[in-house]
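Yeah, one chain of the complex is gone here, protein chain that is, but the others are all in their spots.
This part shows chain A:
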């Protein structure tokens, strides 16, 4: 059959004599079938169905509530928001009293406390045996001075290994990353930016020097594609970002830009 043969047949012969009846009954049966399925489905299938169905029901309830809203009358909310000034005071500048501290004092306090204004001020400390894996070397495999890093690292483009015989810390190439998914906190969008370097790892200076990236590490990323410009007119091409996930568990580095 060619073309829209189904519609053509319908146009010429119409529907079966019992078509509408059967359709109506079939649709009515769907309700029972669905409930039987919901009750009998076991395992992962049942869970997925339950979740989907729950979402559907929540939506249904919302639409029903919305439809019912129009029939009731409500008081109009007309409150003035905080700090609203009546019209006859509009031109005057009212000063809100607040404690104004000088910036320098604030900075000194932060430095003393060791806290900086970053998205993740505290992170879980990573122990050394979690970070390094001991590699045995030597003819009898008794020497244990070599360590392999088990977390994600960044090594930079001009990196060459030390001769393997003298290499104490091995950073496997499978765990070396060059790019990070950086989110701009205000624009709320994510970019895939290149890492320029590791600025500070909160677990210690050894890790910073090795370039290990764990959760909470501050990295410097190349933001030239964002097109940021300083007030002076210079193009900003590097900014700091803090890592927000565990890269060794997710296979990618997610960071938040520090503006």
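Everything that follows uses one rule, which is that a residue touches a chain if its C-beta (ideal position, glycine included) is under 8 Å from a C-beta of that chain, and two chains touch if they have at least 3 such contacts; residues count from 1.
Here, contacts and distances are computed from a predicted model.
Trainee: According to UniProt, what is the chain that's been left out of this complex called? Choose from "AP-1 complex subunit gamma", "Nucleolar GTP-binding protein 1", "AP complex subunit beta" or "Eukaryotic translation initiation factor 3 subunit C".
Mentor: Answer from the UniProt record of the missing subunit chain: "Nucleolar GTP-binding protein 1".
Trainee: So which of A:175, A:195 or A:255 would be touching the chain we can't see?
Mentor: Residue touching the chain left out of view: A:175.
Trainee: Would you mind spotting which of A:47, A:108, A:133 or A:161 touches the chain that isn't drawn?
Mentor: Touching the chain that is not displayed is residue A:133.
Trainee: Take the complete complex as the reference. Which residues in chain A touch the chain that isn't displayed?
Mentor: Residues of chain A in contact with the hidden chain: 1-5, 8, 11, 40, 42, 44-45, 133, 150, 172, 174-175, 246, 248-252.
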